[in-house]
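Of the protein chains in this complex, one is absent; all others appear in place.
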Amino acid sequence: MSNFQAAESLPGDLTARLADADAEVRRIAVMELPYSDEDDILPMLLTALADKDALVRAEAAKAVEGFEEPEAVSALLGLLHDPAEETRRAAADTLSELKDDRNGDLLLQAVGDNDPFVLAAVFRALRPLRVPGSLAPALSGLDHPSPQVRREATGVLGYLKHAGSLGPLTRVAMNDPDTEVRRIAVGALGFATDVEVLPALTHALDDSSWQVREEAAGTLGKLKLTGAVDHLIAAMGDRYWQVRVRAARSLGRLKAVAALEVLSAALTHEISNLRKEAVIALGEVGDPRAIPALETALKDPDPDVRKLTQLALKQIQSANPAR
Amino acid sequence: MTYATQRTTVPVTVDEDKCIAHKGCTVCVDVCPLDLLAIDMLKGKAYMKYDECWYCMPCEKDCPTGAVHVDIPYLLR
Partner (left out) sequence: MNIPEPLMMETDILVVGGGTAGPMAAVKAKEKNPKLRVMLLEKANVKRSGAISMGMDGLNNAVIPGHATPEQYTKEITIANDGIVNQKTVYAYATNSYRTIQELDRWGVKFEKDETGDYAMRKVHHLGTYVLPMPEGHHMKKILYRQLKRTRVDVVNRVIGTRIITDKQGRAAGLMGFDCRTGQFTVIRARAVILCCGAAGRIGLPSSGYLFGTYENPTNAGDGYAMAYHAGAELANLECFQINPLIKDYNGPACAYVTGPFGGYTANSHGERFIECDYWSGQMMWEFYNELQSGKGPVFLKLDHLAEETISNIEVILHTNERPSRGRFHDGRGTNYRQKMIEMHISEIGFCSGHSASGVWVNEKAETTVPGLYAAGDMASVPHNYMLGAFTYGWFAGENAAQYCADTAAGEVDQAQIAAEQARVMAPLNCSNGIPPSQLEYKLRRMVNDYLQPPKVTRKMELGLERFAEIGEDIRHMTAADPHELMRAMEVQHIHDCANMAAHASLFRTESRWGLYHYRADFPQRNDEEWFTHCHLRKSADGNMESIKRPVEPYILPLDDEEKTAYQRLRVVKEAANV
């Protein structure tokens, strides 16, 4: 045979390689651990998380993903303070993969940390766990000087869907200096159940950033707030077609008869995504007065628009059986 | 039957200064879905043994030292 060997059968006991003097040998052994036949790899990973070499620690922080044991979580929380950036990042990424809400308490112990990186990572890890205890710290996180922390804290509140955070989220959506924080807050308001959030969302339709305006137009449709119709109609004049697409979709969801004119006008816009969305919305509104405009759209250059126009016309007919 | 030896450029190249196969690393060899890479046991370095590449990149992405580079095979370029 030739001078190569089946790689998966390379010699070298994994345990010995994990303790090798050469950091690169240890690092490769750590990479292999999750794929090895060893049954109980957690103790080995914990040792590697405390390795003297930063790259070995970073590799271990990646390899420990999927372990929800408190020792692993504590070790990762510790690595958020690691001197090496790569290790800190790996630890933060792995923490964000946690699924078990029983780890909420451990994470909550770290929310008093002064380091913005650590705090942001902890909030990011808390978000999918949706533990009630994260409400208070996330609310105070909204006033943190670091935008990164405020983004993650806002995210936690959106996932928690706790009525008590609607007021603070409204404030953030209207006033936070950071665009991304405002956008997340506007999206987070999507769990509201009453009109209390309407002023904040309509305010966001006039935000200086189009991404915030886009998010607001979408959230208003998700909430089906009838009081938003006039504002969404105004948003159909936004400079950005992305905002108008969302506004059109929301006007359709709201079955806003008042929007007939702006939606019909959008049927001649150069971007076909917007024409498509306007056609769908006109179908959902179901008002026969849209028929002439839709009949023109049957000759649209985009076949997708033509097809959706057919469906919209059909929808209007079945909503108005008398005709 | 008589056979010819034809040369062909291979899409996957390995920077031997960076490759740490001699330290027990076989990541690129393990992840290749077509089993095209091998370790040259004399040099202790990985290399592309067969020109049957799908340019799918796990060998490059998973290499711990950034030693592996995948080019689009010449016929497709």
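In order of appearance the chains are A and B, and numbering begins at 1 in each one.
Rule of thumb we're sticking to: a residue touches a chain if its C-beta (ideal position, glycine included) is under 8 Å from a C-beta of that chain, and two chains touch if they have at least 3 such contacts.
No experiment lies behind these values; they were computed from the predicted model shown.
Thinking of the complex as a whole, which visible chains are touched by the chain that is not shown?
A, B
Check each of A:128, A:147 or A:288 against the chain that is not shown and name the one that touches it.
A:128
Which candidate, A:19, A:136, A:163 or A:311, sits in contact with the chain we can't see?
Of all options in A:19, A:136, A:163 or A:311, contact with the hidden chain holds for A:311.
Residues of chain A in contact with the chain that isn't shown?
Considering the whole complex, chain A reaches the absent chain at 1-2, 6, 8, 34-35, 65-66, 97, 99, 127-128, 130, 154-155, 158-159, 161, 184, 186-188, 190-191, 215, 222, 242, 271-273, 298-299, 301-304, 306-307, 310-311, 314.
By the contact definition given up top, give the residues of chain B that touch the hidden chain.
1, 3, 30-35, 49-50, 52-58, 61-62, 70-73, 75-77
Simple rule for what comes next: only the chains that are shown with their structure count from here on.
Based only on mean CA positions, could you tell me how far chain A sits from chain B in angstrom?
37
Within their complex, state which residues of chain A touch chain B.
My answer: residues 3-5, 7-8, 10, 12, 17, 22, 24-25, 27-29, 31, 59.
Any idea which chain B residues touch chain A in the complex?
20, 23-27, 29-30, 38-42, 49, 64
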